[in-house]
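Yeah, one chain of the complex is gone here, protein chain that is, but the others are all in their spots.
A, B and C are the chain letters, set down in written order, and residue numbers restart from 1 in every chain.
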Amino acid sequence: MKWRFKRLALAGVTCSLALVVAACGSSSSKTSSSGASSTSSNGLKPALDGSNQTLTGGKKGGTLTVYNHEDFEHLDPGQAYFVIDYEAVYATQRPLYIFPPNDSQHVIPDMASGPPQITNGGKTVTVNIRPNVKFGPPVNRAVTCSDVKYAIERGANPNVGNAYFPAYFAYLQGGSSATGGPIPGIVCTSPTQIVFHLTGPYGTFFVGALSLPLSAAVPKEFVQPLDKQKPTAYGAKYLVATGPYMFKSDSKGVFLGIGYQPGKSATLVRNPNWNASTDPRPAYLNQININIGGDPNVIGRQVLTGSDTVQNDTPADAIVKLAYQNYYNQLVAVPGSGDRYVGLNEQHGPFTNINTRKAFWAALDREAMIKARGGEVVEQLGTHFIYPGSAGYDQAGGASGPNVDYNNSPAGNMSVAAKYMKAAGYPSGKYTGSYVLKVVGSTGDPADKDAAIVNQTLQSLGFKTNFTLVDQSVMYSKYCGVPKQQIDVCPNVGWIRDWYDPQTLLDPTFAGYNIVPTNNSNWGMVSWQDWPKANGGTYTSGPLTPIDQAMKTAETSVGDANRASAWAKVDQMLVGDAVAVPWAFDKQPNIAAKDVNGINDLWNEGSWDYSWMWLKNA
Amino acid sequence: MSTSAEPLVQVRDLVKHFPISRGIVFQRQIGAVKAVDGVSFDIRRGETLGIVGETGCGKSTTARLLVRLLDPTSGTVLLEGEDIAQRKGAGLKALHRDMQMIFQDPYSSLNPRKTIGSIIADPFVIHGLHREEGERKKRVQDLMDRVGLNPEHYNRYPHEFSGGQRQRIGVARAIALQPKLLIADEPVSALDVSIQAQVLNLLRELQREMGLTLVFIAHDLSVVRHMCDRVAVMYLGKLVELAPNESLYGFPRHPYTGALLSAVPVPDPSGGKRERQLLSGDVPSPANPPSACRFHTRCPKAQELCATEEPPLEEKGRQTLAACHFPLTEDEVRLRLPAALSAAK
Amino acid sequence: MSVGASELLVEGEPSVEAIELVPGEVTARSPWQLFWRRFRADRVAMASGIFIVLLILVAIFAPLIVSILGLPGPSVQNPNLTDAFGTPIGPTGAHPFGVDPLGEDVMSRVIYGARVSLEVGIIGTALSTFLGVSLGLIAGFYRGWADTGLSRLADVVLSFPILLFGLGIGAACAVNGCLGGAIQPGVQTIIAIIVIAGWTYIYRITRGQVLSLREKEFVEAARSLGASNRRIMFREILPNLVAPIIVYSSLLIPVNILFEAALSYLGVGVKPPTASWGQMIADATSNFQTVWWYMLFPGVALLLTVLAFNLVGDGLQDALNPKADR
Partner (left out) sequence: MIRYIVRRLLWGVVLLVAVIAITFVLFYLVPNVNPAVLRAGRNSSPKIISEISANLGLNKPVYTQFWVYLKRLVLHFDLGYSYYSGASVKSLMADRLPATLSLTFGAVVIWLAVGIPVGIISAIKRRSVLDRSAMGTALVFVSAPVYWLGLLVLFLFAADIGKFKIPFLHGAGSYVGLTTSPLHWFESLLMPWFVLAATSAAIYARLLRGSLIDVMGEDYIRTARAKGLPEHTVVMKHGVRSAITPLVTVLGLDIAILMGGAVLTETVFDIPGIGRLNYDAITHGDFPIIQGTIVLAAIFIILANIVVDIAYAYLDPRVRYT
């Protein structure tokens, strides 16, 4: 079975997940420069990629049935971090900004009444809040600035434990030391205006973070008492909506057991207090019934042949194939759904040598790895780290990636590999040392297949390996995410951006100053400085490596275009240093019944957006 | 063989209690079975001593205490004046060369997984004698021959032999080390009557040839009479009477002995009538024996004294030791055991 | 019969009092000769025995056999054998059992998979039998505290839901092994689980038998000859345990093979690239309705192997205890 963790799997690490997916439907892995539509090398025409979906002209009404193989993780907007959660959260909650389904690079106001004003050299962000948005029952009052302020502040509360707060909201003044109390960097100048004071010129970047669910207002007087529980009961038992839909609840706001049976089902109904005139979303559907669980192979068939229904998770391989061959118009493979690479430990063992890393890159049959995930319909060859749909993708090399010899043979090239092995000091072209590599991959089809290919490649280069597979979450939280474990090769890591800005893609994964003792996401320990081994500090001192230097520059650049090129430069440096071996840019396959006008959020892994889609026969 | 007047074995105040315990995790003792409860006697060199009594009276326990298969709760067993309880290690092993035992059940006393050759060779192996293969085999075959077994059956398994043959195997094993004392624990009670005599004769023969001292345990008084010089009678862990063969059968003094004899179907040449003395009731539980004289609950002659004061084992004439306040009189014996008395005369 | 349902993976209580070698005709035949004659007469058991011998040979000479058959090695990946969607090809002349999604030859992997099954089945059973017999001998022979302690320990082990427990241990030892690396992940861990869980059955049987054997007079006879405890245990009692132990351990082998396969199926046992039947079946679950060969052949191999061991076990039992003819 194949499960798809959506976004950032636990612990904040991840993102890589087991999704199957693939790339812009079109680009051939070898030649084409970007998403357009040449046919791929094996002659398959690309699947639909969602780029020409129509957002207007829908019919109102009807009930959509959704099949979720996996259950939700968190429905609290302060905690939600998986794609699967986002789908429900964005239908029921309103952050300050959202992305329209078709556009992954420009936000539009949601709870905000207009675009943000970035002043003070990028250090202050001012947002006006719509005056007439009401909380759903049982709160039924208008949203004010303090509800938004509290929503963000609670993200730092350990009982809530927002996964991305430290990464993005630590830019707020007082944000890095917050533990749930008031943050001085958030100021309500009036009930409808909120001002964010940042510690540096991060305004452009910070606005992106305001599209995440954490900025969705929560009714402070209702939620604050619940947040005292460990963990909070908000989102677990109680929930109050601001969006067009709400989980079916009782009069006290309890939805657990009413609108949500964990592991079984969930029901979204219209929020009676929602006012269409305040919201860019059309919200055609009357109700959304979500079935949780079930065999992906069965679900897939039900969806393809049924009516008024979609599958939420990644369909099984066989279903994708079936859909592609027999139900072509019901399949969408949305590009830009994440990248995957093999993490190589730069601080221990043979991969401290750049030539060894390049040799492995050259030897790896990345096409076989993609094939194991379902082939080019759902995957695009990974050639660098900023993936399609993110700012800077084309500047960083587009589909074919940087033109370096170790990157030019997607099916693996042993003679190039041998050249680099020789350069690394192994005259035979194969590794001859006695070091045994620790390789920790993740279980579950198809991740285990990819791990097996990596293992095989390592052995073909002469390495001895201690190869193990564990559950993906364990792989991250216990092995690859713990520098002390000194895992040499992590074949199944990857990342999904939080929004189009490449900082959300490269900073957590390759910045030396972001290395932490647990929950680390710089799996290769790239740019490791003097991280105090074993005793829990973060980066403290020492000269920045060139890569870190470039990241710092990029982080503080202002304006979308500047940021894109600054981060593309970082990407090229990463490829030049062969810090890890990218092998796939995911496309997310989604299937729908033929009478459903499915709308995919291109900015969010192509997930369904219930607030925009409609039933053709409604 | 020493002919000194000192008895071969002296048994003094021998006691053996088996604890009764209960509990699943932690066991605690809630009582004891008094299998042997203060027994003293001597075994003289070269004699055959019989020990008789009903099932459960402690005779087999006594035998096992003699050869240290069990350790006594208290009391001593002296072999040639030396306390066998002091033997340890090699000394204990050596003790087993001096004392050997023949067991009751010829089916369970032979390991079904071993050939009889290796069963009879066991004593040699254990004591490191005749280490050379060929010699050992010859010794074993000699022994087989001596007890009347076909030496060619050396490689056979016990299940291929009859009960009587098996008991001969047991005898061969017991005499292999040429012990000073041989204890036969009901050696024939599991055998057909027709076979019994053969085995008994074999034992007598061996005793004579090897100058063995024999302790012969039985519940059948007639077998004992055929074999023994002296006879000890036990009841519920106590010795109630100890007398030379003729005295015991001729003039039993303890009422219990009398009852046992009266139960034996002795052919009565005189043809006279006799009054059977039947034991009433069951044997009391050895876990909770009657006070004082243990026989008083079933004794036809019991009086109040018997329940309060324990009679000592003392001389009652004709070299008979008996533990009884009111021993049988000649009249009583004549009435009840006419054959007995006449046989003694 | 003591094999539990494969879901349960727990034996029923031993139903046999004592399997005794019953005297046959009065000839100078040892009990083993009698037993062998009877076993040889049981054609099904003999055929199964031959199958097992062949299987063991196949496992030992797997590389040779694979190359004779002209198959690629078990871990040779070939992406050309899968279509554009990653679906592998089915049985063909070159790949009689088809290939898996990595393009590895299924027949080759089935052949190598026999190694894991047999290793776990035989070594696991041997070790748990050894432990069970040793502890059973000690408990039954010395009784007292040793017996109390060991029997209570066995009670505790038997109170565990073994499969759930095995799952936990298997997952826990997955990367760095257990006991500071003394037990490596994979086969070693599974064997450890089998030993921890499996000794109790043999222990109980052995203990029960020793308790009754030690009361037999031949034990007293040996003691009265001056035999040491060790000699009594090993020379007098142990030979009488051989028959029941053989029967029970022969019936434990298939249980343990199924146990390994179940753990591997659940993803905590033997992991790729090592080929294991259970793991292959697990791998096949995501696409078995199309890639049926990947599910079918390892399952058939597993079924036949377990069946053969069960038949041999039955045959041994019948041969050692002709009364209980089944």
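Here is the rule we go by: a residue touches a chain if its C-beta (ideal position, glycine included) is under 8 Å from a C-beta of that chain, and two chains touch if they have at least 3 such contacts.
Everything numeric here is computed off the predicted structure, so don't read it as measured data.
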Could you tell me which of A:R357, A:K371 or A:K478 touches the chain that is not displayed? A:K478
Using the touch definition from the top, which of A:G200, A:P262 or A:P546 touches the missing chain? A:P262
Return the single residue from C:A47, C:A84, C:A172 or C:I246 that touches the missing chain. C:A172
In the complete assembly, which of A:Y164, A:Y406 or A:F467 touches the absent chain? A:Y164
Option from A:P138, A:P191, A:P231 or A:G462 whose C-beta touches the chain left out: A:P231
What is the set of subunit C residues that contact the non-displayed chain in the whole complex? 1, 3-8, 10, 12-13, 15, 155-156, 158-161, 163-165, 167-169, 171-173, 175-176, 178, 254, 258, 261-262, 265-268, 278, 281, 284-285, 288-289, 292, 295-296, 299, 302-303, 306-307, 310-311, 314, 324-326
Those residues of subunit A which, in the complete complex, touch the missing chain: 8, 10-13, 71, 73, 158-159, 161-167, 179, 230-231, 236, 262-264, 293-295, 297-299, 301-302, 443, 471, 473-474, 477-478, 481, 508, 514, 516-519, 521, 536-538
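As a working rule, only the chains that are shown with their structure count from here on.
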Of all chains present, which has the mean Cα position farthest from that of subunit C? B
Distance from subunit B to subunit A - Cα centre to Cα centre, in angstrom: 91
Between subunit B and subunit C, tell me the centre distance in angstrom, where each centre is the average of that chain's C-alpha atoms. 51
Could you give the separation in Å between the centres of subunit A and subunit C, each centre being the mean of its C-alpha atoms? 46
Would you mind listing the residues of subunit A that make contact with two or more other chains? none
Could you say which residues in subunit C touch two or more other chains, in rising order? none
Touching subunit C in the complex, subunit A uses residues 1-2, 42, 44, 296-297, 316-318, 320-321, 324, 365, 367-368, 371-377, 440, 443, 445-446, 448-449, 452-453, 455-456, 467-471, 474, 478-479
In the complex, go through subunit B and note every residue touching subunit C. 25, 27, 64, 67, 69, 92-97, 99-101, 103-105, 108-114, 122-123, 126-127, 153, 155-157, 159-160, 170, 173, 177
Can you tell me which positions in subunit C touch subunit B when the two form their complex? 20-21, 23, 26-28, 30-31, 148, 152, 216-218, 220-227, 231, 236, 239-240, 242
